[in-house]
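Some notes on the structure that comes next.
Every protein chain of the complex appears in place save one, which is left out.
What follows is subunit A.
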Amino acid sequence: MAEVAVTRPRHAFKFGLASGNAGVYIAFVVLLIALGLAAPRFFTVGNLTDVLRQAVPIAVIAFGATFVIGMRGIDLSVGSTLALTGLVTANLLVLGYSVPVACLAGLALGAFIGVINGLLITKIGITDFIATMAIMVVSRGVVMVYTQGIPITGASDPAFRMIGQSYLAGVPVPVVLTVIVFAAAFYLLYYTRFGRFVLSIGSNPDAARLVGIPTDKVKIAVYVLAGVLSAFAGIMLTSRLESAMPEAGQGYELDVIAAVVIGGTGLSGGRATLFGTVVGAVLMAVVRNGLNLLNVNTFWHQVVIGTIILVAVTADRFNRSRKT
């Protein structure tokens, strides 16, 4: 009925920006100003570089998660994938394989984990939450069995170290790589058939099937994308540390979901904002960094991050209830 169009709550906020959660952009700017005033050291080149470097792994994985969540899916296995692929890459390097071989093997493993996730969800019909949680636990288990909990060190090939430790025109290479991945993901999500298929499935899976979208294939491809990007983050992290930590990426799955959600991509799917995801990922790094600069006990960080998630999602709800 046409009345639907006018049954809007009276107190709906309108933030103006079409995509994403404009509230978070505003909050982000306010936060930056506040931190600049409270901790003068915040706005130093060294500190800002640190912030970005910390945001990089979460951001790269969150780009993939933006596709997954935009498709109304969830992927809890990303943190373990990061650890397992980082481990494989480091181990191959230590065994003397060349840098390209080691990196490609890591990426291929990420893709493989994505395929497994996708097949479990589409062909076997396990809920995404359960399927990826199981894979998360299994992958982490494999890492622990293989390393016996001891880091694999010695991935110090100079070419490999370049990935995570060098600078390009003063900008850390991981940041440059992240920007490139962002641009590619942006193109893929908003300017290709694939991106439309992903958001269509998230918006209305039945309708997506009826317009001829190969929904199973698209879903598998999205989990592969998530796996590959997790592997990519794993390689960057391994390169920075010159070693693979068995507990690397632990808890990342939640940080990644937080970044995506803070950015304004709702868990109900259909809409996704990659810009928002960047802001979400950087915002979390800024908050952690700022709390460190202000000498706040690390235990408080979780309280603050959790509160930010609640505020972001609440703002998003007000924003969205205007539309439905």
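As a convention for this text, a residue touches a chain if its C-beta (ideal position, glycine included) is under 8 Å from a C-beta of that chain, and two chains touch if they have at least 3 such contacts; residues count from 1.
Convention: contacts and distances are computed from a predicted model.
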Answer for the undisplayed chain, UniProt naming, from "Fe-S cluster assembly ATPase SufC", "Glutamyl-tRNA(Gln) amidotransferase subunit A", "Quinol:cytochrome c oxidoreductase membrane protein" or "Ribose ABC transporter ATP-binding protein", is "Ribose ABC transporter ATP-binding protein"
Check the options A:192, A:250 or A:307 and report the residue that touches the missing chain. A:192
Where does subunit A touch the missing chain, residue by residue? 1-8, 187, 191-193, 196, 199-200, 203-204, 206-214, 270-271, 323-324
